[in-house]
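All protein chains but one are shown in place.
Labels run A, B and C following the written order; every chain starts at residue 1.
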């Protein structure tokens, strides 16, 4: 079963730069919106992490920009959970036109688990193993 | 004794909007930069507040925009502490040209004291009375 | 006829500060979201302004913060157009709980008209007089 969500992106005026396109740094917000939407559906939010005594900070983010987004662009973001053996949470993203499905941008993030003192947790936490068993079969 | 600081503003590319001027919402950052610079000089930082067991959230912010700022603008911000009887921290701000001293913008913020459970502290905390006695005579 | 809109606010993780509440500067985004939603309904967007050969920059913004917003807060923003004789666009805002209607924050913005060279337009533009006649009777 492929775990993924789609979410419409509302492009804010303030995210458009002086060249008339969405500032590249604003895409971090869109990826995070997508992760939050995923978390709301599948039970994997920051609140969940903290309730389990850990954080899940991003340790790697890559974004590829193919076509510029404009204030008037009507796009959605797709976030797909990428299964992994290691104690990591990996997502891949696509930003696509809502009508034509044209691809504007892709991205990838990797999160690790840290305890509340910001020490790396090397093994998959039990609750995350359960989560994966629940959703990934 | 008038308590104030001056700090140069570095205008970021990302703060300029599609009209070619600094987005009005970015001024919140400049005012905060000024408060942090003030705090570093006079000992009134977020870290100080927390060390005293309180927060000092902003409850009122007003900004007046007279002349637009551009990416190339060379400006500074002046933050002035405004003495008050009430348990409040009030600052007034001016954004001015570094060379001509022309006025681009003014602002004002009001902060109150809250305990770490976000309950309002109605009286001036002792440490803040001491702070005022130290600096305001 | 009162011109106003309501829009749900989605609080982003990145808008929450280290005190666990929404950073005061993020409210500029919420007010702008509300203005854009208003513009979409009533035909008063940045694209409309530019099509008429003008900008409508914000010259005054005031925000009052009564209750802190958190990542989990379920709130909406109401933007109300305030009629004025002068060549200005004035909005008042309220941020309220979606369920209890409790008031979290209020705000006000004033916009003026400028031509594309950023020179102030002192008189109400014809198209704006027509717009007001259409909606305000």
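Just so we're on the same page, contacts are C-beta pairs under 8 Å (C-beta built on N, C-alpha and C of every residue); 3 or more make two chains touch, one makes a residue touch a chain.
All of these numbers come straight from a predicted model, not from anything done at the bench.
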Touch criterion as defined above, residue of A:63, A:90, A:103 or A:121 at the omitted chain: A:63
Omitted-chain contact residue, chosen from B:6, B:33 or B:60: B:33
Missing-chain contacts mapped onto subunit C: 13-14, 16-18, 20, 23, 25, 71
For subunit B, the residues touching the chain missing from this view: 10, 12-14, 28-29, 32-33, 36, 46-47, 71-72
On subunit A, residues whose C-beta touches the chain left out of the figure: 18-19, 21, 24-25, 28-29, 32, 46, 55, 57-66, 68, 118
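In this text, only the chains that are shown with their structure count from here on.
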Label of the chain whose CA centroid is most distant from the centroid of subunit A: B
For subunit A paired with subunit C, centre-to-centre distance based on mean C-alpha positions, whole Å: 29
Centroid distance [mean C-alpha coordinates] between subunit B and subunit A, Å: 34
Length of the line joining the C-alpha centres of subunit B and subunit C, rounded to whole Å: 23
Sites on subunit C at which at least two other chains make contact: 28-29, 32, 46
